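A single protein chain has been omitted; all remaining protein chains appear in their positions.
Order as written gives the chain letters A and B; numbering starts at 1 within each chain.
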Amino acid sequence: MSELPRRIAGLVLLLVAVALPLVLEDFWLQLGLFVMATMIGAVGLTLLVGVAGQLSLGHAAFAAIGAYVYVWATSESEPTLAGAGLPAVVGLVLAVAVAALVGFVFSPVASRLRGIYLGLATLGLVFLVRHLLLNLDPWTGGFNGRSVEPFTLGGFSFSNRDPDYLAVAGVELEGLHRLWYLFLVLTLLACWLAANLRSSRTGRAWANLRDSETAAAAMGIGVARYKAAAFVVSSGYAGLAGALLALAYGRLAPDVFTLTVSVDFLVMIVIGGLGSVGGAMVGALFVTALPLVLTQYSDALPFMAAPGSGGLDPATTSRLLYGLAIIAVLVFLRGGLAGASRRLTGRRAASGAPDDTPRPTTPIAPGHEAGDRTSESKETAR
Amino acid sequence: MSYFLTQVLNGLSFGLVLSLIAAGFAIVFTSTGVLNFAHGSVVLLGAYLVAVTHPTIGFWAAVLVGVVGAAVVGVLVNALLVRNLADPNPGTAAILMLGVDILLLTELTRRIGNRVLPLGAPWGADVVRFGGIALPAGRVLAAGVAVVVFAGLWFLFARTRLGIGMRAAAADGPTASLMGIRLSRTGATGWALAGVLAALAGVFLTSFPSPGVAPPVALSAFLAIPAWVLGGFDSVPGAVLGGLVIGLVTALTVGYESELHVLGGGFGEVVPYLVMIVVLLVRPQGLLGSKEAVRV
Partner (left out) sequence: MRKTRPALVAAAACVFAVTACSTTEPEAAGGGGSGDVETGNGVTDSAITVGVLTDLSGPFAAGAAVQVTEFQAYWDQVNADGGICDRDVEMQVQDHAYDPQKAVSLYRSMSSDIVALQQVLGGPTSAAVLPLAQQESVYVGGVGWASTALQYENNQLPGASYSIQGANAIDYLVDELGLSEGDSVGVVYFVGDYGSDALAGAEHAAAERGLTIVPQEITPAVTDLSAQASALVQEGVQAVVLGAAPAQLASLVGVLSSQGADVPVIGMNPTFNPALLDTPAAEALLANTYSITSVAPYASDAPGVQEANALYTEADPDGALGWEVPLAYGQAQLLRTALEDACEAGDLTPEGVVAALGNASDVDTDGVFPDGLDYTQVGESPTRTVFVSKVSDTAEAGLELLDTYEGPSAQSYTFG
């Protein structure tokens, strides 16, 4: 019954995403690139945190690895900077593979630790990777970073050149437009994969792990193996997100992947609603776009002091509004943005779609089994 | 030898200040299960209150204002926001605190501007000397205060009804609640205590050898996180030990950087996190944390 409206909504959304570049200005195109890149990262993180119940504050570290591997793979070698000169597609695959591999190497730590312990151990990764990026100059360019070659596919370049001029329906498709479509395809692919993975055997095993490792082990789920798998998949997603961020920037430096980025990924999936792929996407849109749009249009707000006058200037206001928005979502919206929209469309009542596996309760509680149980029972009571 | 000793004392005295912050993380976490991402801003808030009030009411009264202010903010955040979360779980609570952190930090940064607010501490740039080693008087005082505070905390948790109630609530909330312990009260006490500790740490972090109150002080919380994790999430003595270890290791890494240069420049920045990861691998519950019940 609810399938048809949903298909129509999906189709409309997709058509809008395809048509948007024809009308948008550069600001919005650039914003869209950042949003789509972070969407992929957030979806990967929600598989790990929301579905498999393992907290990670190290997502930016894996994104950094993906980004630098991509740039290394696709750049020509120079006297001071190593490069492999591989085709861009190979670079993208390598970025995902190496990030996933590092996730695999880190997974013994992950399988020993749980919840908040794991989260804070991964926090250390961000600082460790930053240290390496700064010190491995021959590969990373140190603090200067290195420039990113445009993405090319069989002679077609996703930049302002090759072909120099390309227009659709009278609108010239420049580098940003071309990248938009590349990002759109990759984002749809990544999200489609994630949604499938979530309802697959692996996804259900992850959810069991999240709810109780002991019970999962009793049911014959290989705890260590599935935990490692969650880490590998999520790191691979982070790697892809990192490579796309590199393309969106056009230049890479260690400052692009700070702890703030890791934390922002976490904000996205919590605000969106843990464990929901759509929620992660909406969360990414919220966290990436809101501060920028607020900044861009905050001059329109009344009663603003001039910058530097010590009063409440637009920039400070936009930052405060962003903080308030986070708090408001968490205090007022059960299940985050995804939960709210589900209630709004009344889709929860027409359950049955595999999306509606019970939402995770709490991934972040080692010593707080008690707290878990209370919120869990609330959940089932609903 | 005296150089080694100087660095050890530098490290231990700074480590004790970190312990104050780390203990705040531990107390909030045990009493309400919240990873307090806003703790750094509360440290800054405490120090800021002291800096702006001391010219009119004197330093010691200003410290009182800072301590009470930080505690009140903690209690209010818990009562108004954390307890009203739509999905009360540690994940949403942590992100909620991130939102609070953005609010506090943005407003404090706006008020402080690019000034470095002097704290007005009466010990100024005084130095205590013994046996050829010079230590800032503020740090010696910090060590004394930390010892007194931690002794007080031990007494609270071990001997008073309230403290025992807090421990019970941390161990098993619903059961403690059934036995007549008011979780709202133990939670509020935890947040207030953490605020007090944060403000005290703020005072020592912004007086000599630091120049005064400036927004980067809020980053100090990130240095205390490894200390907290290292000691064990639910253990105040662990936080003390963790702070000392991190302070010591960092000071020695910095002090002997010329010998450690193979590890790359600025190794002192990452060494706390390395130590943390290694300890977690060997002892997942931290140095003094209680062991998790579930092992698979």
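In this text, a contact is a pair of C-beta atoms (placed from the backbone, for glycine too) under 8 Å apart; a residue touches a chain by one contact, two chains touch by 3 or more.
Model, not experiment: these values are computed from the prediction.
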Per the touch definition above, residue among B:Leu141, B:Val217 or B:Leu244 touching the missing chain: B:Val217
Contact partner of the left-out chain, one of A:Gly66, A:Gly145 or A:Gly239: A:Gly145
Interface with the unshown chain - residue positions in subunit A: 6-7, 10-11, 14-15, 18, 25-27, 29-31, 34, 134, 142-145, 147, 160, 163-170, 176, 181, 185, 188, 192, 195-196, 199, 248-251, 253, 255-256, 288, 291-292, 295-296, 307-309, 313-316, 318-319, 353-355
Interface residues of subunit B (partner: the chain not displayed): 3, 6-7, 10-11, 14, 106, 109-110, 112-118, 121, 124-125, 127, 134, 136, 139, 205-212, 214-217, 219-220, 222-223, 250-251, 254-258, 265-266, 268-269
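The working rule: only the chains that are shown with their structure count from here on.
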Inter-centroid spacing, subunit B versus subunit A (mean Cα positions, whole Å): 31
Subunit B residues within the subunit A interface of the complex: 29-30, 33, 35, 37, 81, 84-92, 94-96, 98-103, 106-107, 110, 113, 170, 172-175, 222, 225-226, 229, 233-234, 264-267, 269-270, 273-274, 276-277, 280-281, 284-285, 290, 292-294, 296
Residue numbers on subunit A that touch subunit B, as the complex places them: 49, 55, 109, 112-117, 119-121, 123-124, 127-128, 130-132, 134-135, 213-214, 217, 223, 259, 263, 266-267, 270-271, 274, 310, 312, 316, 319-320, 322-327, 330-336, 361-375
